[in-house]
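A single protein chain has been omitted; all remaining protein chains appear in their positions.
Our next item is chain A:
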Amino acid sequence: FFQYCLSGHPTLPCNVLKFKSTTIMLDCGLDMTSTLNFLPLPLVQSPRLSKLPGWVLKDGSTFLDKELKECSGHVFVDSVPEFCLPETELLDLSTVDVILISNYHCMMALPYITEYTGFTGTVYATEPTVQIGRLLMEELVNSIERVPKAQSASLWKNKEVQRLLPAPLKDAVEVSMWRKCYTMPEVNAALSKIQLVGYSQKIELFGAVQVTPLSSGYALGSSNWIIQSHYEKVSYVSGSSLLTTHPQPMDQASLKNSDVLILTGLTQIPTANPDGMVGEFCSNLAMTVRNGGNVLVPCYPSGVIYDLLECLYQYIDSAGLSNVPFYFISPVANSSLEFSQIFAEWLCHNKQTKVYLPEPPFPHAELIQTNKLRHYPSIHGDFSNDFKQPCVVFTGHPSLRFGDVVHFMELWGKSSLNTVIFTEPDFSYLDALAPYQPLAMKCVYCPIDTRLNFIQVSKLLKEVQPLHVVCPEQYTQPPPSQSHRTDLMVDCQPPPMSYRRAEVLTLPYKRRYEKIEIMPELADSLVPLEIKPGISLATVSAVLHTKDNKHVLQLPPKPPQPAPGKKRKRVSDDVPECKPLKPLLSGSIPVDQFVQTLEKHGFSDVKVEDTAKGHIVLLQEAETLIQLEEDSTHIICDNDEPLRVKLRDLVLKFLQKF
């Protein structure tokens, strides 16, 4: 039982579990923070970005000035943005049997794994995870492909060169492994390998292991996974939430009795309360618009945006924002809004009840109907005709490096009337803003991360009581910026086992049993004996069959009947073929009863002598003696086989067989 840790990012995990001869990948998150080192991809020619000066080394060398540009004291790579992939060298990924996906944010590296490593297995995910995951990938591919960039920088990645660069480029890890974005055909190929599953569906893997997705409460279709055999249970907790937002609540009870609980995907902002953040989001938005400014909300096309729209639905009339247009711009905006309405079974109880009426579960249907919310595939086309200011724009990508958001940053950045409100917690907002500096527009940071915080984690662990907890090393110490906050770490007994990127952990199990099936015919032939009150025993001699990791015990075949006509050989003429084991014996033989039994069977000259440890029973005429002791019996006789067998059987009557 091993865990290979391929990602160091605690919320974008990628682990491989070797569990009972199966190799299971848990999530394949894609670390996109690497893109923060790149210049934004502008949708329209940006004079500001194109005029940025090339970066010059301290010694005056200029050989990197084509690849690296300087902006307000920061250095950026001028190239197609690249992503940091999970480790691909730690083990042969073509040996991975299955990939389990827990939510749509944790599958963004899937095409890299399924299309480039020789992977031939199956991917399991829920239907909303696949549909929304597809939308996220489509948006990503689209926003990168629509701004073709001739240049692909690689000089700076040279180890010798990278050493000379300023932070954070100098410290960027595994830059040689950074990869360009995948293409739509690769996305489609990857997604075609997914098999859809539902919550609490038991999926058998090779007869050895059973995996089951459980609702995790974090996003539409998000799941935790149980990986178990008959005797071991691993719970994989990834991106879970106990807050009541739109998804079905988290299933905690099924996590009980785990031998190992792998804990990933906790909140990235443990000090912020999501409810408070939503309130701040609304009030900042209202204030800006009232002052005649525009609001930009960099966001993913699915997830928290549904909750924000729902809050605004309740808020806009009371805040006097009824006439302010809300725009949602993304190549997948329409699909995302439509898809959100058809996953009734994956929603919280309140929303399900609405569907039974039948009404759309999310109120953004009404916002669209009343024209308060409009969605567009991009800033080009219809949007440019309809565009009215002041307004509120939801658009991606939250890294501010690509997507329509780049355009609005350039457009609105110069005015202090406008506000950009960061709600997605995946990127440091200061880093995201760096290439836009100096900036006049207001920046508000309202990160909304509904995933478990440390108080909830410790409650959860107390509740489900796993024997061992495994988590990323980041969770075993306070955040670097708040080293005194010892409450911001996972606290449990025994202390969690931590992992970091490219590490292999040996998971602790103590397994002593395996399931086996006794066929009915064999079961009928067993003779149970009650040994102690409530405990019965039966000796079993059977044939073991093992197929597809399942074990079955059957009646031994009857000895073949000798062919008629052939002269039957005496049994003792044959060398015994295999070594048929006799049962073990237990018990003791009371000498008086034994003698009585002997006499009953026609031995008239029985004589008993006492010894230090027991008795000797003598059959004088037969020159045979039987030593009886507490835990042993020894029959010593001449070679008179019928006599020996008779004595043997008399002795056995007093003993229990095992």
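The criterion applied here is as follows: contacts are C-beta pairs under 8 Å (C-beta built on N, C-alpha and C of every residue); 3 or more make two chains touch, one makes a residue touch a chain; residues count from 1.
By our rule, contacts and distances are computed from a predicted model.
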{"item": "Name of the absent chain as recorded in UniProt (options \"proteasome endopeptidase complex\", \"G protein subunit beta 5\", \"Integrator complex subunit 11\" or \"Bifunctional peptidase and arginyl-hydroxylase JMJD5\")", "value": "\"Integrator complex subunit 11\""}
{"item": "Contacting the left-out chain in the complete assembly, out of A:M287, A:A502, A:M519 or A:V606", "value": "A:M519"}
{"item": "Footprint left on chain A by the chain that the document does not show", "value": "127, 197-202, 212, 230, 334-335, 338-339, 341-345, 352, 355-356, 358, 360-361, 511-520, 523, 526, 528, 531-532, 534-544, 546, 551-553, 556-557, 572, 575-588, 630-639, 641, 644-645, 648, 651-652, 655-656, 658"}
